[in-house]
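Heads up, one of the protein chains got dropped from this complex, but the rest are sitting where they should.
As written, the chain order gives the labels A, B and C, with residue 1 at the start of each chain.
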Amino acid sequence: MATVTFVEARRRLEAKARPMRDKRMAAADAASLVRDGDHVAIGGCLYSRTPMLLLREVLRHRRRDLVLSRNLMCYEGELFLVSGASRDLVTSWVGIGLPWGLSRIVREFVEGGRARLEEWSHLAIGLRYHAGAMGVPFLPTLSMLGSDLLRTTGARTMTCPFTGEQLCLVPALFPDVALIHVHRADPFGNAQIDGYPHMDLDIAAAAQTVVLSAEEIVDPEQIRRTADRTAIPFFAVDAVVEAPYGAYPHECYGLYEADLDHIDAYARRVAAEGAAAVRAYLDEYVYGPATLEAFLELFGAGRLLRQSRSARELTGRWT
Amino acid sequence: MATVTFVEARRRLEAKARPMRDKRMAAADAASLVRDGDHVAIGGCLYSRTPMLLLREVLRHRRRDLVLSRNLMCYEGELFLVSGASRDLVTSWVGIGLPWGLSRIVREFVEGGRARLEEWSHLAIGLRYHAGAMGVPFLPTLSMLGSDLLRTTGARTMTCPFTGEQLCLVPALFPDVALIHVHRADPFGNAQIDGYPHMDLDIAAAAQTVVLSAEEIVDPEQIRRTADRTAIPFFAVDAVVEAPYGAYPHECYGLYEADLDHIDAYARRVAAEGAAAVRAYLDEYVYGPATLEAFLELFGAGRLLRQSRSARELTGRWT
Amino acid sequence: MSYTASELLAVSASRLLADGKIVFAGVGTPLLAASLARLTHAPHLTIVVEGGAIGLEAEPGRLPISTNEMRAGRRAVMLPSITQIFLYAQRGYFDYGFLGGAQIDPYGNINTSVIGPAERPRVRLPGSGGACDIACHCREIVIVTRHERRRFVERLDFVTSPGQVGAGDGRRRAGLLFGRVTAVVTDLALMDFDPATGRMRVVALQPGADLAQVREQTGFELAAAAEPDRLPAPSEQELALVRALDPARTFLG
Partner (left out) sequence: MSYTASELLAVSASRLLADGKIVFAGVGTPLLAASLARLTHAPHLTIVVEGGAIGLEAEPGRLPISTNEMRAGRRAVMLPSITQIFLYAQRGYFDYGFLGGAQIDPYGNINTSVIGPAERPRVRLPGSGGACDIACHCREIVIVTRHERRRFVERLDFVTSPGQVGAGDGRRRAGLLFGRVTAVVTDLALMDFDPATGRMRVVALQPGADLAQVREQTGFELAAAAEPDRLPAPSEQELALVRALDPARTFLG
């Protein structure tokens, strides 16, 4: 697939005005910033702080030919493959988690030649976003030396001009769009994250367009009082979507645990029925509920509260 | 001067045990971790969060042949030059601040051939520490291209293998010792910083030995409850010194403003009297007071409280 | 005293971890082993996971399924970014790295990517995740896996995570200046690598296992001392503790 160089990435960024303006919008409008063929980077990691509301909206827009990149890819990858929205995944790992084994869907698509999975090491993915965020074409590492990932990816080797040692160079990744879920943001897009930052700071700065969903939209004064907690600056952000439980059924640190029962039910059904189960899931959980509220109703308030309570206990944030 | 390669830096790090143990010690003992000839990196920036207590202790130890590196160097550079502790400064800028003009001491030493000032751009210094922290030999940047800094420093240029563009490569910097002042640390060295992080996270991970002074030593449980605020992990740290007002007369974000009256008096006297004034200052403020308490007595409680009050007002932390 | 293969693996792996060290662990057997070590002989062992937690203390009965979820950050002293965690590994802070794998070759190289050709695999496995990085950067790499003939193969379809890479100084020639695979722990044996040939060899046998059985379950020629050592069986205390860590047997099976 075509890759954006650091030169093009900067020129594209320069072409865009970035005033500190109100960027709040509805999820559907924000998702329309994703165009067919875009490289979409997904924030969070596996089933943590995944921007699930935004991903559902992109699926509802029936986009095509998307390239999805993520550090560890969870079943959102399956939804995009089966829905036809994407045939290109860039990641270091894909599945749900240890107890659920291999992804039947990814296997079928990749082994059948219907999808491409571009695998990098986890650090290599991180350095690709980091290079993008830094505005440089590559970063050096010792990762992937001695691995066949060196020849199957776009990485290169060089001899270090300072030490004479061999290095792996991983190319910068400049996503067209980054979708990121955060704990709080002001209307301008100044955003704060609690707990794990994952790779979201770099993803935001590497991407041409950034869409945030936030558990809470807060007064800019609150951000100014706690500026040393801000992880993503407004000038990197294009849209801010208010989204309580916006990562559900994935987890949001300190606020709610992942709904493993739901994920387990999904995984079992897909293991048994394959793509048909994913299509049914898309109908029920993605295309069906027109709003975040309607989606959450499928789980019910009691379940949401239970997940919140355990998260607060676990992180000591309930005191 | 001899530089440590990323290979040597890692081998040195590997040679050291790093259990999560109690690392509290007296300032004098911590300063004895600095040996003659060491490259000492100084945390904070200019007159912000400078590890002044630790620097005074190093001066009291009468070390020789130190190389000092810092992003922006304040008058601590003058103290090290005049005391004979260092003849080698690595920085992007040296002085006190705009109103005080050029440093008479640095001018005399450098112009007289008695000291060497190795100048890099501010980002280049930052990337050198970042490369060190990453464990790689260099990082690429467009900074310093077109500048004579490219030929007077150890930077190199290369043609990017991905894009064909010219890049500047800045070599990693692996200090022997880093001296860093933080807001709070537990006895193991897990440290948190409020306000500006400056370059301290990278400096800590780049250095072979890290000495922290902390406004407050806190219970490890407090760190565990706020782990997403931790900036420096215990495994990078060798010594933790309790040091309320440990950056004074420089500032510590949210806790006390820099004592600009003191700095101004110093600067005026040095401008008028040159090295003799620095020697007098060393006697009065460095060699004289044997303890942190004795040093702070030279200023008096009223002055400390005034500086604290204005800091809390300014950062909104007094509410 | 009876125990399962997965219990044996967790206990054997835990014994390789010295007190005061730092271990980069994944979920499952590695986290069980590391948590067990902290409860037995290595109370000052620090556990680090790639999701971004340092010094975590997983809650018995509530072990994380992934390293990035909040259960993995319980009582952590720091929650850095994923990239930062791996950069700490690259810098050299982490003593041990645990790896598993679908295929392992005589040099300790591991495949978790594809069976068959990379372009059109016969089996698409989950991929490296942080395994390749752990293999490249940790100081002592320990492979922990069930001992099965289909796993221990002479030649990998794909090298995801480099071990010794090849004969002699293969790892060094590949550019990997640091770290090495020090041990392979299975439910049948403990193995290391012959410095001369770079190949895996049996150091000791698990209780009840014999050399013929190990070789039968290994798809390549495996050297061994005439009389390999015998590993002690898991103690009652070790078994009780590891079972208490995972009472629902999510990872113990």
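Following the convention adopted for this analysis, a residue touches a chain if its C-beta (ideal position, glycine included) is under 8 Å from a C-beta of that chain, and two chains touch if they have at least 3 such contacts.
Keep in mind that what you see is a predicted model, and the values were worked out from it rather than measured.
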> Missing chain touches which shown chains?
Replying inline: A, B
> Of the listed residues B:7, B:25, B:145 or B:275, which contacts the missing chain in the full complex?
Replying inline: B:145
> Looking at B:19, B:154, B:197 or B:274, which residue reaches the missing chain?
Replying inline: B:197
>> From the list A:73, A:205 or A:243, pick the residue that touches the absent chain.
In response: A:205
>> Residue by residue, what part of chain B touches the chain that was omitted?
In response: 44-48, 71-72, 91-95, 97-99, 102-103, 106-107, 110-111, 113, 117, 119-124, 126-127, 129-130, 141-149, 152, 157, 165-168, 195-199, 201-202, 251, 253-254, 257-258, 260, 311, 314-315
> Residues of chain A in contact with the chain that isn't shown?
Replying inline: 7, 9-11, 13-14, 17-21, 133-136, 186, 188, 190, 205, 220, 223-224, 227-228, 230, 233-236
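Note that in this section only the chains that are shown with their structure count from here on.
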>> If I average the C-alpha coordinates per chain and also across every protein chain shown, which chain's average lies closest to the global one?
In response: A
>> Per the definition of touch at the top, where is the C-beta contact count highest among chain pairs?
In response: A-C
> Could you state the distance in Å from the CA-based centre of chain A to that of chain B?
Replying inline: 37
> Taking each chain's centre as its mean C-alpha position, how far apart are chain B and chain C in Å?
Replying inline: 40
> So, what's the distance in Å between the C-alpha centres of chain C and chain A?
Replying inline: 29
>> Where in chain C do residues touch at least two different other chains?
In response: 53, 73, 79-80, 87, 90, 137, 177-178
>> By the touch rule stated above, which residues of chain A touch at least two different other chains?
In response: 141-142, 165, 167, 195-197
